[in-house]
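A short write-up of the structure that comes next.
For this view, one protein chain was removed and the others were kept in their places.
Naming follows writing order (A and B), and every chain is counted from residue 1.
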Amino acid sequence: MLQALEGITTQCVAKQDKGKTGHEWSVFLAPGQIVKAASKLYEAEYSLEDVLALDFEEGFLVLYHFNRWNIEERVTLRVLVSKDNPTVPSIASIFDGADWHERETRDFHGVNFEDHPNLVPLLMCAEDVDLHPLVKTPKVRKSIKDILDLGEVISCNKEMEELFAEAEAEEASDA
Amino acid sequence: MAAQDSVIPQELLTAGAHHMDPPIVNIKLAQDLLDVCRSMSLWPMTFGLACCAIEMMATGMARFDMARFGAEVFRPSPRQADVMIVAGTVTRKMAPAVVRLYEQMPGPKWVIAMGNCAISGGPFKIKDNYNVIEGVDTLIPVDVFVPGCPPRPEGLLEGFFELQRLISGKRWWPVAAEVEG
Partner (left out) sequence: MSAYQNLEQMTGDFYTQKFEAAKQDGTLIINMGPQHPSTHGVLRIVIEVDGEYIVRAEPVLGYLHRMHEKMGETQTWGAFIPNMGRVDYGHPMAWNWSYVGAVEKLMGIEVPERAEYLRVIMTELNRITSHLLWWGAYILDLGAFTPIMYAFDDREMLLDILQRPSASRLTYSNFRVGGVQMDLDDKCIEMIKAFIPHFRERLPMYHDLVTENIILRKRIEGVGIIDQDMCRRYGCTGPVLRGAGVAYDVRKDEPYSVYDRFDFDIPTQDSACSAGRYHVRVAEMEQSLRIIEQALEQLPGAEGKHIMDKAPKPAMKPPAGEAYFNTEGGRGKVGIYAVSDGTKVPYRVKLRAPGFSNMNAFAEASTGTILADAVAILGSLDLIIPELDR
């Protein structure tokens, strides 16, 4: 997979434990890189499984799951966007299926997808365009480092390290 | 229909009132006879929304066979149906369609709410409910409630018999015997 995403600036690339998490590669990207990454994966014969968002204190984490038919290798692209401007470019021009997945993500979390051909409510009523039911209340919202684990890091830039740094310090103090 | 037996509340919640003018020639014997005829040939409208629809289909199939009791034809068009069996969950997006279909049915008409979702929202009545209508009787008047998730076909048949009792005044079919073991 690393060959497939060659040439894309990534924020963090890590290999995950397939038996435990179900996917092999976890790649953090900046929003501007997602369209290029999706088109590279399309050429490498990956198909899109789904697009979803997670609500953390640091912002919304938009996840893209890709997998291949003949080789079992799930790749998760992760894009962290801030709460005040949750905008990600849409990949509907490359993977047509992303059209509906992104509409659903907008319905549930309010993430805005630029250049989306038809960003209207998909599952919610048309009048409920501003209702985002899966956005959490501050009481239950957790931080990204409490939940996600970076895994076996191949390459990582400064910001991602800092984001997960406290968790490692806590683990080191527990151990 | 036998008005004193009806469970339809007098205060109706739809915009169009469910009201039937009394017939011009109002002879009780003739009306009773017509009520029996109506109860023996209730034509349901296919309004299966979710899982209960499959049990409604199974009730119409060869093993349980609702056609024996008069529900011979399931009509997709509301204009040709007497009974609306609301089988499944009604959501806010679907609610205007439910009311419109009810209003398109010509009287006399009846409604069976089948399944827990149609009775009260069922398993989807949670504290943070934002989309499920908690019971179709908040939209349209309901005559018979058939509980279950989904109700067994025998349960739907019993609900059907109850509706026949409401219309004609008596239950025509034997009550199922208790089975030991």
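Note that a residue touches a chain if its C-beta (ideal position, glycine included) is under 8 Å from a C-beta of that chain, and two chains touch if they have at least 3 such contacts.
All of these numbers come straight from a predicted model, not from anything done at the bench.
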Among B:35, B:55 or B:137, the residue in touch with the chain that has been omitted: B:55
Absent-chain interface as seen on chain B, which is shown: 46-51, 53-55, 57-58, 61-63, 76, 88-89, 91, 93-94, 97, 101, 123-124, 126-132, 149-150, 152
Where the unshown chain meets chain A, residue by residue: 19-23, 42, 45-50, 52, 54-55, 63, 65, 69-70, 72, 74, 94-97, 99-100, 108, 120-127, 133-134, 136, 142, 146-149
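What we mean here is this: only the chains that are shown with their structure count from here on.
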Euclidean distance of C-alpha centroids - chain A vs chain B, Å: 47
Parts of chain B lying in touch with chain A, wherever the complex brings them together: 92-93, 128, 130-131
Residues of chain A touching chain B in the complex: 124-125, 128, 131, 133
